[in-house]
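Here's the structure we're looking at; comments come further down.
As you look at this complex, bear in mind that one protein chain is not there, while each of the others sits in place.
Which chain is which? They are A and B, in the order written, and residues in each are numbered from 1.
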Amino acid sequence: MCIRVKRLFACLLVLLTGLSQSALADEIERWGVNMTQGVTPVSRDIYGLHMDIFWWCVGIGVVVFGVMFYTMIVHRKSQGAKASNFHESTTLEIIWTVVPFLILIVMAIPATNTLLKIYDTEDADMDIIITGYQWKWKYEYLGEDVSFFSNLSTSRDEIENRVPKGPNYLLEVDEPLIIPVKKKVRFLITAADVIHAWWVPELAVKKDAIPGYVNESWTYVDEPGIYRGQCAELCGKDHGFMPIVVKALPQPEYDAWLVAKREQAAALKALTEKTFTFDELYAQGEKVYGTVCVACHQSGGEGVPGVFPAIKASAIATGGMNGHLDMVVNGSSKNPAMQAYGPQLSEVDIASVVTYQRNAFGNNMGDSIQPIDVLKFKQGQ
Amino acid sequence: MAHGPAKGITRWLYTTNHKDIGTMYLWFSFAMFLLGGVFALVIRAELFEPGLQIVEPEFFNQMTTMHGLVMVFGAVMPAFVGLANWMVPMMIGAPDMALPRMNNWSFWILPFAFAMLASTLFMEGGAPNFGWTFYAPLSTTYAPPSVTFFIFAVHIMGASSIMGAINIIATILNMRAPGMTMMKMPLFVWTWLITAYLLIAVMPVLAGVVTMMLMDIHFGTSFFDAAGGGDPVLFQHVFWFFGHPEVYIMILPAFGVVSQIIPTFARKPLFGYASMVYATSSIAFLSFIVWAHHMFTVGMPVAGELFFMYATMLIAVPTGVKVFNWVTTMFKGSMTFETPMLFSIAFVILFTIGGFSGLMLAIAPADFQYHDTYFVVAHFHYVLVPGAIFSITAAVYYWLPKWCGNMYNEVMGKTHFWMAFIGLNLTFFPMHFVGLAGMPRRIPDYALQFADFNMYASVGAFLFGAAQILFLFNVIATIRGGRKATDEVWENPEGLEWTVPSPAPYHTFSTPPDVK
Partner (left out) sequence: MTQSIKQSNRVLLAKLLATSVMMFLFALYVMPPLYNLFCEVTGLNGKTGGQYQATEVVVDTSRVVKVQFLATNNESMPWGFKPEVQSMEVHPGQEVEVRYLAFNPTGETMVAQAVPSVVPFKAAEYFHKTECFCFNQQPLDGGENAELPLRFIVDQDVPKQVHTITLSYTLFDITDKIELASTSP
């Protein structure tokens, strides 16, 4: 905080003492006061529109405020100004109706062109289905058999000010969306619970994700890089904690990633057969709890009274294994915030998190469950 | 009819006097303004620094929701109704409002509505947490149990506004003194007449949309639930069909106030009276066909997107006419800068800046970057705080000597102005920057690059809040004493209200005045 206040004073000082052009430009860059130009043809078009309309506004502002300040300085009673009595002028009124109208037409033409470009989603090279959940994103590569969830990876300790915040505080995820550069990528955007909005400023893509309906958008990224965004539609408690990270890779690296991703999924599947020790399950469960459950049930398992039930000493976590598994896999029919995690988490993760919940927070049930049993449960056996 | 006010509390409970009711509206709205302000300060305190330090995200969402609802329905709208109650009969030479008993009811149901709304803060599951725009399904399937009380509170507020609007229309159409033709009415009366029609057209729509929510939540219908054949997007269309005219409900009377004040202190008649009336009417008309510009990112066919973009851009024309008229009214006047004039000039400047960002937001492709960011927050606060709040403040300073017979303290008034002006700009101007840099609205915590500007905004917000305490002090001091105001109060002001003594007697214009 102290540094920031100092920086403010430094900035004011520089402004007062007269600032060189380049220093000013650097300041603007460092402070981030303007829209990003982005990395796609559409984002650059939008930036252009933004700057055009901005300068029109500045121009009109200079004229209007100029006249206003002139009159406030000159036509003052204390300066001996005598009031004239005119209160009508058809010519003036026609001018200031027609001129703004013409400016609007000048602006409307490029805006229309850009809009038509944005709506042209045809002939994409690949499609990615984006699904918004409370409070994470799911990415599914259509026809590639690859899909995964993307969760906030900033730790609770950082959020609750126990450790210093990293440079990408709140804008980092466990698994970013990977796309190839110089390809038209079409996004099919939907949601599984409430309305979210998928927004990455550098791609200039912002589209609402609406439960039951599909929206589409597209991008064409020029340069490899990491681009960060956030959910832009209020979607409940952790609306501020579901960032988006897009990593654009050159085509060969993208292809390699896709292969690796499939192998990883296969390896995870194989793990379902493996038998884990209690400690392994507990340790993995703590991790899963930290990304998936902690937002509602809180780090001590105490929940939020009246909104999110506690796990600590709860009837479900200290009751039968099947009931507990059913709650995690199939969700709650009473409380829509408790989603069905069966389709979202791997068998290993479900087995771990259930084991963790039954033994953490002083629940001390002493039992555990293996991934293969979760699989059997999922298959209805 | 010549008796004075009753004694004690019954005076206020049973009063049908437009001045008493106006006073109650104004005090109620000020109380709500402070309450909504406290909610805003909780928000700004949490956003002072990155990280979660003061409130939990769940409570933060309740604060943003309650701040919006209380400010819109509790502070701004009742304040304008209060001003209308006080001033409209005095401006058109009427003895009272047309329907005095209904006037009493329309005020007295308001405290119940807001007591109900505020009580949700103490309920299990907390207050409404879905934003003042309460988009389904967050406000239906996923809402806390208190949503039912929220719905009833909105119903009562709606009923109050509709009754108030009917009263104002009846007063203006039927109660004008002989000779007070429509085109002779002060502009405040004109803008309120148009506002009242807007209220009657859209408040029932708001009632309709919350009724549909109520039915979805409790009676198993599926207006907004895709599973039962409904559509969450329908909610947004119906809501904004109410919501956009609602925005103008909060700004048109402000246009009227400023159009009264600027000529007085420029000592020059209002420029383009007739075009002001036409511009106001066209803004009101356009407000019905632009609602979907709040929904550019929701996914609309391109033709719809273009239509709403063009229609929205068109609003700039009549709004521009108004600004040009005010500036030209000042031009070649003989100006003095008392507190009401300072607030009015700040209104013109800052509202114009809010209009500029509005024009930027109208450009649909650019809106894809602005939508739901702090740029939007900056935009509508620039329109509403200097728009509605400053004009109400200006109106209070302008007419307070007439109401209570004493002049306010000019030094304190000007101090209030400068504190509010600096506080406001320090709060909301940086929000343009963080919005453009990518900070979404309604988030309790933010990435580090937004930290500096958020800190200034928080400091500004507390300064703005402190300014309002000074305002309260100044008003109370003026009511209790101070230099006696003349009947005219200002130098040659226009209007019938200045022909009655200061303070205005309990009953005015029991016999209609002569209108020149």
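Brief remarks follow.
We take it that a contact is a pair of C-beta atoms (placed from the backbone, for glycine too) under 8 Å apart; a residue touches a chain by one contact, two chains touch by 3 or more.
Please read these numbers as outputs of a predicted model, since none were measured by experiment.
Within the whole complex, touches from the chain that is not shown fall on A, B. Of the options B:Ala127, B:Val238, B:Met330 or B:Ile392, the residue whose C-beta touches the omitted chain is B:Val238. Listed residues A:Met321, A:Ala340 or A:Ile372: the one in touch with the omitted chain is A:Ala340. Only one residue in the set A:Leu281, A:Val329 or A:Leu345 touches the chain that does not appear here, and it is A:Val329. Residues of chain A in touch with the missing chain: 121-124, 127, 129, 131, 133-134, 142-143, 188, 190, 192-193, 210-216, 326, 329-333, 336, 338-340, 342-343, 378-380. Seen from chain B, the chain kept out of the figure touches residues 95, 98-99, 102, 162, 165-166, 169-170, 173-175, 200-205, 207-209, 211-212, 220, 223, 226-228, 230-231, 233-234, 237-238, 241-242, 299-304.
One rule holds for everything that comes next: only the chains that are shown with their structure count from here on.
With centres set at the average Cα position, the gap from chain A to chain B is 32 Å. Residues 1, 4-5, 7-8, 31-36, 42, 45-46, 49-50, 53-54, 56-57, 60-61, 64-65, 67-68, 71-72, 75-78, 81-89, 92-93, 96-97, 100-101, 104, 107-108, 111-112, 114-116, 118-119, 158-161, 165, 167-171, 193-195, 197, 199, 201, 204-208, 210-213, 215-216, 229-241, 304-307, 336-337 of chain A are the ones touching chain B in the complex. In the complex of the two chains, the chain B residues touching chain A come out as 49-53, 56-58, 61, 124-126, 129-131, 135, 137-138, 141-142, 144, 226-227, 231-233, 266-273, 275, 297-299, 302, 305-306, 309-310, 313-314, 316-317, 320-321, 323-324, 327-337, 345, 348-349, 352-353, 356-357, 359-360, 363-366, 368-369, 371-373, 433, 436-438, 440-453, 455-456.
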